[in-house]
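The complex appears here without one of its protein chains, the remainder shown in place.
In order of appearance the chains are A, B and C, and numbering begins at 1 in each one.
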Amino acid sequence: MTASTPPRTADAPTTTAGATPRTVLKVNDLTVEFDGTTAVDGVGFDLAAGDTLGLVGESGSGKSTTALALLRMLPPGGRITGGSVELDGQDLAALPEAALRALRGRRIAMVFQDPMSSLNPVLTVGRQLDEALRAHGAHPDRRERAARAVELLDLVGIPDAAGRLRDHPHRFSGGQRQRVMIALALANDAEVLVADEPTTALDPTVQRQILDLLTRINRQTGTALVVISHDLGVIARTCRRLLVMRHGKVVESGTTTELLRAPQHPYTRQLLAAVPRLETPSGAAANSVPGPQPLLTVTGLRKTYGSRRRAVTALDGVDLELHPGETLGLVGESGSGKSTLARALVQVHAPSGGRIRFRGEEFGRGGERTARREVQLVFQDPYSSLNPRMTAGQIVAEPLIAHGLGDRAARAKRVAELLEQVGLDPASADRHPRAFSGGQRQRIGIARALAPEPSVLICDEPVSALDVSVQAQVLDLLARLQRDLGLAILFIAHDLAVVRQVSHRIAVLHGGRIVETGPADRVVTAPEHPYTAELLAAVPRLDPAPAPALTSRSTA
Amino acid sequence: MTALAAPARALPARARNRYLAGLLTGRGLTGLALVGTVALAGLLAPLLTGQDPDAQGPLALAGPSAAHPFGTDDLGRDLFSRVLHGITTDLALILSAVPVGALAGCSLALLSATHRWADTAVQRAFDLVLAFPGLILALAVTAVLGPGRWPVFIVIALAEIPLFGRQLRSGILVQREREYALAARVGGASRPRVLLRHVLPNAVDPLIVQAAVALSVGVFIEGAMSFLGLGVRPPEPTLGSILSQSVGYLATRPTFAAAPLAATTALVLGFTLIAEALNRGIRR
Amino acid sequence: MRTFLLKRLPSALLVLLLASFLVFLILRLIPGDPATTLAGPDAGPAAVAAIRAQLGLDRPLFGQYLHWLGELLTGDLGPSYAIGGQVADLITDGLGATAQLTAAALLLVVVIALPLGVLGATARRRPVGAAVRAFTTAVLAVPPFVTGVLLVLLFAVTLGLLPAGGHESLLDAPDLALQYLLLPAVCLALPSAAVLARYLTDGIERALAEDYVRTATAVGVSRRRIVWRHALPNALPSAVTVLGLQIGHLVAGAVLVERIFAWPGLGQLVEQGVLRRDYPVVQDLLLLIVAVYVTVQLLTDLVYAWLDPRIRWE
Partner (left out) sequence: ADTATGQATGDAAGPRRGGVLTVGTGVDFTPALLFAQSANTLVQRLVFNTLTRYDDKLQPQPELATSWQVTPDGASVTLKLREDVTFHSGRRFTADDVVFAVKNLQNPARSAQLRSTAAAVTDFRKNGDFELTLVLAHPVSNLFDLFEFMIVPDSATVEEAFAGTKLIGTGPYTFTERKPGSSITFARNEKYWNPGRPYLDGVEIRVVPQAESLLSSLRTGQTHLSYSIRGKDIATLRSDPQFRITPYDTGSGAYYIGANLTAEHVSDKRVRQAVAWAVDRERLVEQALGGYGTVSATPWPKSSPAYSAEAAGHYHHDPERARQLLKDAGLTGISLPFAHSNDPGNTAVAQILQYDLKQVGIETVLQPTDSPTMQKQLIAQSMPALWTLSHGFAQLHPATLAVSAYPFNEAKNSSRFTSPAYTDIVRRAWQRPDSDSPEAKALYGQITDVLLDEQFVIDLAIAGLTEVAVGKARGATLNKFGYLNLDDAYLTA
């Protein structure tokens, strides 16, 4: 082990089945540079056959770069400037391209983060599996390859595998696509599987399925796993050993159990502290007290998309109430209609039925006009919701111009104020979105939403793409705003721990209906609806207990 | 060497002006130099050559010599002077007609974004213009207006309208559904404001590339019209008219065609390189 | 697909109606009239008047328009004014010749553009990329009337390999017909091929930068296969759109090319018709071209949807 912290002495490989497994991957002092800046700085680790290793660390710490360097697939501009990656004693960093190609997929395989863009949209899933299978010439017969493809899809748990070979990726759900990616990586029985953020942006149930799948594969085929995530919960669930990275360096490493129980490095401790835990009771009540009169009332809201013949019912009779100063958490699996509800409330999409009342006035009878200014939305994706052609200042000023608030000077002042309020330097107003980090971008979005002085803030998954430390910052900010301004917040998320922490009440959306509403702590601790219970069971926990993946899963 | 996607993470602010960055590459600079040299030669024609481009003489179809660096044409006119003046005419025509056509096309595309009916109407109008063979268009316009620069200008502009319009329209359709456009609407921006202030600036990128390509199409149209006797009023030289004049002597006097061909090739290559450079700059 | 067609059909018909009006109007806007052309160089006004009356050109314009539409609807295109024969026969013959030429050109466009486009996007060595660019530039910079004459001079006059121009029926003498077809098809195809190659290069370059290419690389797929089997299919849908646009250009280009190669197609017929103000021929022909174009647009939209599975299911 070449980690920067000394190896731990106590119960290191206790639960391992075999005696001393063979080391398949040996990384020594790996250094990667991008145009002069060092992204990975002297990383080293060993990976034994059948072992599982987790890579955690904040955004930009070099996790993905490390993973890509393992296959020597760095983006243009990136270069391995030092160290070695030895696969069974063979140094990948020094191998010619052709030899490398023969290794990729066959001995070391990778699962990429975004399953939508990582699958070829115009080729059927069957074709893509076929391509992977024929790449190494192991299966010369076409029919044999087809059979193997079915087998693979079966293995990753896609129902009706044979039938779905002919489907294109867009016909699969996000979780299924991620499984197809895994099937691709498994096609040639690689010894090492590197999974880069395999579950980010998936809802807890799907996330759990994927993680279970990886664990199962590790156990069934003996494939060694490297799992990368910014979510410690994910890692804790899957990996036996952990590597914590920061600024391109490994700051701490050890078995998961040890690290979670007694973190050594201050950064690791900070990271752990920032992880919201489902067990933590809601902090909302302490933050603000909701008013008695509902501000926003939704009754029987319906929304169907598409033509009459191929209609999709996204919302099917939703009832909700939102009080001033209250945070209402909205959870539900992907596609349950959360965003649709948000969009109906900010009047981007007209609902197909039902009523929305704001301050007692119904939409369509005057209520919509006040609501247009007072109900604002914070978008899920902090990058795509900011106009790349505008500066931060212009973006925040847009609603002010649109609602005719103040003259040029007054607007400039207000923009500076808003930026400060969300914790950004007002001097950065003339920078474009791409010059901000993910967390900072999300704050620009919040500042924009706050600009017309709304009384209701709708946050559509505002933190799901952020790592825990940035996520904590954003959550703090929202809490402060609610306390100071008495905002009502509709908080949409799939991370139940986060939702419990920030919400007064929680509503559970399932198939376009609210199946359960109640005080946050009660919904989490004593769910009434079976679907809520299912969601809760799927949440990965940080308790060290179930972590060592090589043991059989306990029922705890 | 594998081409991989750069992670869409924060890029340093150095790429502030992507167009400039694109242009300031080897490719872009070569393109600029090519177009610049040809354009400059055209602009400085009166200084570079003392000869009247229309002055005829008994010495017809002469090869290159000291007095006539590119030789003379079939009417004994100095080709050097004619080609240089022709460049000016071509550039003036193309650099005015292409932007006008582009602007008109873009306006129509914007119009089509306002309503479903407007969209259908504009789309079909584009189809209609595209479906008419250029010859008929050229003939009709020339017949109505009389020969000269205007018909050439109009035909080039007309040809560009649907090309720019379609491209921008599809760009708008894509950009309009982006989250930032929704965000602008949630922020209270009116439909026109969303379209003009938010969607448009993001949809014009492919047009910059298209513009460079359109310039070469302009050269092409000018030449074809000259060939059909519908071009700029003689004896005013244009690259196209000199070329079509030279066609009859390709077998016996290839030097006649060489100079105008070199000039058009340089222009088209220059535009191409600039387009490629901008394209890469945008994509970076 | 049926709904798609049903949705597009009315607007396509409307385009045709509009086009018919435009065609009619444009022809009347062009000065010179069929009667004076028919009357010959030294005719007197009496002869002209007689011919005008005979052709029905002395009737009011709108009446003439309606009469023409009526003829179209009954499917009787009538006789041509100046070229001789029935318009329907003229157009059928010309259409056959032009269809051969454009089909061959289209094939060549694809055959030339595909490797060039791929090479342009993947050439790792600078000279190869530069050569591809030089070729596409030259082809775009040299107008077809020069290319055509050069091709004839080289392959027909100097080398004596191919005929200088003309047309043979494909049915009577297929091998001869192909010889006649080759040069005009190449001349017609080159500019479109260059344009298409450019769009392909662009599309492939874009596709190669996509995440799914990274996936394929990680799986171990060879570079060659990645380009042809993974990146190219993604560049195809937009290339098909460009190709659809190019078909319009091919028809326009046919006017020049058919002239240079004495190819008796629609381009020649349009030119002859316009030059002699043969209203029936030009009117029916232009309308046909518009109809073909509109159909091609419909087809490209369908092919696009077929090539891009995401469209098909929406």
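As a convention for this text, a residue touches a chain if its C-beta (ideal position, glycine included) is under 8 Å from a C-beta of that chain, and two chains touch if they have at least 3 such contacts.
Small disclaimer: the values here were computed from a predicted structure and weren't measured.
Note on the chain not shown: across the whole complex it touches B, C. One of C:19, C:118, C:181 or C:269 touches the chain omitted from the figure, and that residue is C:269. The hidden chain makes contact, of the residues C:46, C:73 or C:171, with C:46. Only one residue in the set C:12, C:164, C:288 or C:302 touches the chain that does not appear here, and it is C:164.
Touching the omitted chain from chain C are residues 30-33, 36-48, 50-51, 54, 79, 81-85, 90, 93-94, 149, 152-153, 156-157, 160, 163-167, 259-262, 264, 268-269, 271-272, 275-277. For chain B, the list of residues touching the undisplayed chain reads 54-56, 58, 60, 74-76, 139, 143, 146-147, 228-230, 233-235, 244-245, 247-248, 250-252.
Here is the rule we go by: only the chains that are shown with their structure count from here on.
The geometric centre of chain B is 22 Å away from that of chain C, both derived from CA atoms. The geometric centre of chain A is 47 Å away from that of chain B, both derived from CA atoms. Touching of two or more other chains is recorded for residues 210-211, 214, 217, 223 of chain C.
In chain A, the residues touching two or more other chains are 73.
By the touch rule above, chain C contacts chain A in their complex via residues 210-212, 214-223, 225, 229-230, 233-234, 236-237, 307-310, 313. Against chain B, the residues of chain C that register as touching in their complex are 11, 14-15, 18-19, 22, 26, 29-31, 124, 133-134, 136-138, 140-146, 149-150, 153, 157, 191, 195, 198, 202, 205-206, 208-211, 213-214, 217, 223, 245, 248, 251-252, 255-256, 267, 270-271, 274, 282, 286, 289-290, 293-294, 297. For chain B in complex with chain A, the touching residues are 1-13, 16, 178-180, 182-190, 193, 197-198, 201-202.
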